[in-house]
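Left out: one protein chain. Kept in place: all the others.
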Amino acid sequence: MNNHTSVPVGVLGASGYVGQELLRLLARHPGASVAFATAASAAGELLDGQRLIKIDDAPLATAEIVLSCLPHGVSARYVHETRAAGRRAVDLSADFRLSAEAVYGLTEVARPRVATAELVANPGCYPTAALLALIPLAQRALIDTSREVVIDAASGVTGAGRNPKRELLFGEVAEDFRAYAVGNEHRHLPELRATLAREAGFTGDLVFTPHLLPVKRGILETIHVPLTRVLDQATAEGLYQAAYAGEPCVLITAGALPSLQDVVYRNRVAIGVAPVHNVRRPRLTVIAAIDNLVKGAAGQAIQNMNLMLGFEETTGLVC
Amino acid sequence: MNNHTSVPVGVLGASGYVGQELLRLLARHPGASVAFATAASAAGELLDGQRLIKIDDAPLATAEIVLSCLPHGVSARYVHETRAAGRRAVDLSADFRLSAEAVYGLTEVARPRVATAELVANPGCYPTAALLALIPLAQRALIDTSREVVIDAASGVTGAGRNPKRELLFGEVAEDFRAYAVGNEHRHLPELRATLAREAGFTGDLVFTPHLLPVKRGILETIHVPLTRVLDQATAEGLYQAAYAGEPCVLITAGALPSLQDVVYRNRVAIGVAPVHNVRRPRLTVIAAIDNLVKGAAGQAIQNMNLMLGFEETTGLVC
Amino acid sequence: MNNHTSVPVGVLGASGYVGQELLRLLARHPGASVAFATAASAAGELLDGQRLIKIDDAPLATAEIVLSCLPHGVSARYVHETRAAGRRAVDLSADFRLSAEAVYGLTEVARPRVATAELVANPGCYPTAALLALIPLAQRALIDTSREVVIDAASGVTGAGRNPKRELLFGEVAEDFRAYAVGNEHRHLPELRATLAREAGFTGDLVFTPHLLPVKRGILETIHVPLTRVLDQATAEGLYQAAYAGEPCVLITAGALPSLQDVVYRNRVAIGVAPVHNVRRPRLTVIAAIDNLVKGAAGQAIQNMNLMLGFEETTGLVC
Partner (left out) sequence: MNNHTSVPVGVLGASGYVGQELLRLLARHPGASVAFATAASAAGELLDGQRLIKIDDAPLATAEIVLSCLPHGVSARYVHETRAAGRRAVDLSADFRLSAEAVYGLTEVARPRVATAELVANPGCYPTAALLALIPLAQRALIDTSREVVIDAASGVTGAGRNPKRELLFGEVAEDFRAYAVGNEHRHLPELRATLAREAGFTGDLVFTPHLLPVKRGILETIHVPLTRVLDQATAEGLYQAAYAGEPCVLITAGALPSLQDVVYRNRVAIGVAPVHNVRRPRLTVIAAIDNLVKGAAGQAIQNMNLMLGFEETTGLVC
C-alpha cells in the first residue's frame, strides 16, 4: 500500500465493534489510508496501528471522506460538521436513514445514487438482510399483502455494541437465547417499512422480532412470506438469481439454505428459499444471512465508499 | 433414599443425552430406583452409578415401569415386550405419539388419562412447548384460522442426539446458527397438528421452522399468532394465568418474556406474551421456553411416571 | 419443605452469581429457609421466589445463621454486625480467610472445627481445588520443594462476578482464552500458601497462573508437582483414595482425568492423576476440577452451614 497516493479516510467512533471492524478493513484496503480515527474513553490507545484521538481534535477536512460509527443521536452533529468542511460522509448510525438529506446506502439497490452522493446513510444490520431478501419478491408483487410477512431475526452479540451492560456479559448470554423488542417495537422497523415502500412499493404489514444469539457475529433472518401465487423451489431460486445476476456480494444458495458460517468475515448476503408445504395458501420461507459487522455495517460502508471514490466496488473486501 | 421400598424403574437407551438426563433425575428421585439401564455400544460402562447392560439382557419384568429412550423405529418393539411382560411404560420416542395404543402424555393437558395409562407416549420436545403455548388460545377460538400460525423454534444441540455426525461437531456448530427442515418438513409437525385438533379443535395452518442453536440445552419458540380479536397485554397474560392456574410446571412470565435461562435444568415451560403493534389486524406473539432434555423429554417422562405410580407429580423434579 | 420447622438463614449479597446460586441451593434445602436476602441495585426484585431487600433493612437477628456473599472489603462490616447480633456466619468473601477470627472452611480438612465455629471463612474457588489436590501429597512429604509446584488454573466467567465490565462481555470472552494475574499476582496465592503451610507444613514455592475460560461455570486446575520419589499411577491413585476415603464430595477419577463436565452443578471436587514420563526426575500431574459456584463457593458454604447446624453434611446438595 502506497500511502502517499492513497485516499485519506477519517473514522469517527473507532473503538466500538463496528469501528474496530472498519479499521481492520481499511488496513487491508489498497487505495485508502486512515487519516484519523477517534474514540471517547479509548482516546490515546493504539488500535490496528492507529493512534485514537479525541473527536474534537479530529481534523475533519484532512480526510477525503469521513465514516462515522458514532452512536445514534451523536453522529448527526459530526456528520454535519464534516459536510460543512466540504467533505463527503458515510454515516453508520441511524441518524440519516429516514432523512432526505442522505442517500440510503443499500448498495445493490441504490448503486448509482450512492456513487454520486455527498452523504450516505449506511443501512441498519437487520434491514440490510431483510431488504435484500424481500425487495425482489415485493418488486414483482408476489407478496400477498392480505397476510403479514413475519421476520424472525437472530443476531450475534456484537450487534448490541461494546458498552458494558449486565445483560451482555458472557455469564448471561452464553447458553441463553432470547427475543427482544417483541411486538414490533424495534427501531429498525420504520427503516424497513420506509425502504420497502420506496424501493418496491410494498406497504403490507410486517412482524419483526429480533433475538439475541450466543455468537459473536452474524445475523440470520427467517422470513415467512405469504405469496400471491405458488412458487416452486426452482422458480423462486431463479427469481433471486435473476434479481442479483452479477452482484458480487450476493450469494443465492441454490438447493441449500445459508447459515452464519457462509457469511461471517465476508461482505456478503447469502439468501436461500424453501416453498412451504402442508399449508392451504402459497408461502415461501426465505433465509437471509449476513455478518452484522461486515455487510451489516463496516463492510457495506466500505462498499459504498468505494463507489463514491471510484474504486472497484469490492476493493479491500472479501465477498 | 430407601432403596428397598422404592419403585424399580427400567431405563432403555440410557447413554444418549435424554437417557443420561433420565438417570440423573432418577438418582435424585426419593421414591424410585433404577432396576436396570441399557445401552448399545456403551454397555458395560458405569453411568451415574449405574452399570449399563445390553438391551437383550434387560429383565423387563423386574421393573414396575419402563422408560424407553430408544431411537424412533426401535423403541416400539421393546415397549411391546414390556407390555407383554405386564409392565407399564413411558415411551420417549416418536413411535406411539400418533397411535391410539398410547395416551399422549402432555401432562398438563392429559393428567387424568396419564394417571391410569398403561402406555404413555411422551411428547416431542418442540410440540411440548408449542402445544402448551397454543392450546389456551385455540380452546378459546382466539386464533384466526384465515391466517397461518408461524412458529420459529430454536433448539440446543442435545436435541439432535449424541451420535457423532459432522454437522454436530463443535467446530461446525459454535458461532453458527441455521434453520433446518424448512418448508414444514419436520417430523414433529404432524404430532403438533394432530394434538391441536384433538385437544383444542384447531385445524388451521401452521408453519413450523426449527433452528439449531449453539447452546447445549434449551428450546425457545417464537410463536406468531393471528387473532380473531385484539388482546392487550394484561388480557393475554390473564388468559394464560387462568388456563394454567395451579400448574406447578408452568410459569407465565408476566411483564417479561422468557429466555432459556429461565428453564434450563428445570421441568418447566415458561410462557410470555406480547401484542403486536403497527399491524392492521390483531396478533399476539407468544414466547415459550423449555429445557429440551427436561420438560421436553426426561423430566416430563418422570412427571408422567409420578402420576402413573401415585407419587406427587413433581417428585424428584425442580420446576 | 416445612418452613415453620426449618432454620432461618440470612443471605447478604444475593444478586451476584454466588448469591443467586446460594438462593437456588437453599430453595431445595429441606431443613433451611431464607429469612431474608439482600441486594444493592436489585433490591425490590424477586429472585427464586425471594424478595430482595436493602442490606441496611436486613433483620440480622432473625436468622440463625447468615451467609455473606458481599464483596471483599464490604463483607467484614456486616459479618461483624451479624456476630454482634449473636448470630453465626459463613463469609464467602476473602475478608476473613487469612484471619484468626474465623475457621477456614475447607470442609474436608477442617470438619470438626467448622462444626463448632461461630464464623467460617469460606475458601476461595481456586484454593479449594488446589488445596484438596495438594494437601494429600504435602502431608506425606512427597513434594520436592527444591522445584516449584506449577498450577495453571482456568475458570469460567462467573468467577469474575456479575458487575458489567467490558472485558467480561460475551463479545470479548467468546472464542477467547487468556491468562491474567500472571507472575504470581493473584490474590488467592497468599490464601493458598498460608493454608498449605498450616494444614500440611508445606512451604515450597508455588507458581499460580489463572486463566479466563469461555464457559459459564467450572474451574479446572492442572497442577504440576515435582516429587521426592516416583509414584506410579496406581500408587498415586491409591494415595488419594485413601486420603479421601468416605468423603461424599470428593471423586477420585481412577484411570481417567476429570473435566468440567464431571463437576458442574455439583458440590464435588474431582481429582485425577498422571505420572509424567520422559523426564529425568519424578513428577506427577494432578488435575482437579470443581464448579466455582458450588464447591468453590455457595455449595461449600451450605456444606459448612450443614455441619454448623447439625444437618447431614450434604443436605440439599448434589455431590
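Read from first to last, the chains carry the letters A, B and C; within each, the first residue is number 1.
By definition in this document, contacts are C-beta pairs under 8 Å (C-beta built on N, C-alpha and C of every residue); 3 or more make two chains touch, one makes a residue touch a chain.
Computed from a predicted structure; not experimentally measured.
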Left-out chain, listing which of the shown chains it touches: A, B, C
Contact residue for the chain not shown (choose from C:Gly86, C:Pro112, C:Gly183 or C:Gly310): C:Gly183
Sole contact to the chain not displayed, among C:Leu220, C:Ala301 or C:Leu317: C:Leu220
Footprint left on subunit C by the chain that the document does not show: 147-148, 150, 152, 154, 156, 172, 174-180, 182-185, 189, 205-207, 209, 211, 213-218, 220, 222, 224, 226, 257, 259-261, 264, 274-281, 283, 285, 287
Interface with the undisplayed chain - residues on subunit A: 28, 174-175, 265, 318
Contact footprint on subunit B, counting only the chain that is left out: 17, 156-158, 162-166, 168-175, 214-216
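FYI, only the chains that are shown with their structure count from here on.
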CA centroid of subunit A to CA centroid of subunit B, Å: 38
Where subunit A and subunit C are represented by their mean Cα positions, the distance between them in whole Å: 46
Junction residues of subunit B, two or more chains touched: 174-175
